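A protein chain is absent from this complex, but the other protein chains hold their places.
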């Protein structure tokens, strides 16, 4: 399991690949990998967005992410998990988060990765402030429910 | 949308990345990417597996995959889809399939990618023959249900 | 009418051939095409059938020039 908070732009596929290669025990054992990537869009709620600042609570964020991953691995037979989440100033089209889950069978990979994403969205202390094209800054108020 | 049958080993993350970069219209529009990768394991049903041959029905396979992707895009608001499926002789730890779905919102990415994977498993004409360590060849009889 | 019949995977191996080219008179269902091509062997219960690369039922009829395929349950992905 690996959980990373990244102050810099990162390449989600590269992170997943490097992590997968580094895990010798997984080789030959995983049949399924489910990867979710959240990327910054250039629009939201009808407005053009030109930038975003992601604030977090150092320490608590990692702790909550570890708890979420532990909940997932206790619910589903999971071989490994990688979570990388960006913080700081972000531009449209840059990745915000990647969650990768390796399992033997596909159902568990889908279930666990979705669980981790939903829990991250509702419990991990991150806050987004958007900078609109109109030069207005606005804090996001609430995440939408991803199961609906 | 792109559907590819690959006779050669392929790098799923690279395929996804190249496809994403090639799609100029998507830039800034997708907030969610759900990627599923199926990889060959070195064991199955209690046996050590040292190789696999994947047969398909050229023409029908592509046609069924196109139909499945069209069903997914009519059910969920999807920006783009990439499906790459390997055929021929495969070794453990090599990728068999990648399904990538780009959407604005995450729920649709998860739903559509899972739908495509399940439909692919039950409808796309591919057949696996395993070569066991004991030198026995065995055709897989049935895929498991990935929603269970 | 001319019908091309194709077999895949374990069915192909157990029949020992990958296709038949039939010339038959009048209408025929997919089921009948199997019996023409394999008079001594019942179509295995779980086998699927396609006509011109689309799934069909065994009672569907085929027409001149059709490609009929028989194969076991699919196991891709």
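A, B and C are the chain letters, set down in written order, and residue numbers restart from 1 in every chain.
Heads up, the rule we're going with is that contacts are C-beta pairs under 8 Å (C-beta built on N, C-alpha and C of every residue); 3 or more make two chains touch, one makes a residue touch a chain.
Remember, it's a predicted structure, so these values are computed and weren't measured experimentally.
Trainee: Write out, one label after another, the shown chains that touch the chain missing from the document.
Mentor: A
Trainee: Even though one chain is hidden, which residues of chain A still touch it in the full complex?
Mentor: Listed in rising order, the touching residues are 38, 54-57, 59-60, 63-64, 85, 96-97, 117, 120-129, 139-143.
The rule is short, and it goes like this: only the chains that are shown with their structure count from here on.
Trainee: Measuring centre to centre, with centres taken as mean CA positions, what chain is farthest from chain C?
Mentor: Centre of mass proxy via C-alpha means gives A as farthest from chain C.
Trainee: Just give me the whole-number Å value for how far the CA centre of chain A lies from that of chain B.
Mentor: Roughly 22 Å separates the two chain centres.
Trainee: By residue number and range, which residues of chain A touch two or more other chains?
Mentor: 106
Trainee: If I count partner chains per residue in chain C, which residues reach a count of at least 2?
Mentor: 77 - these are the residues of chain C that touch more than one other chain.
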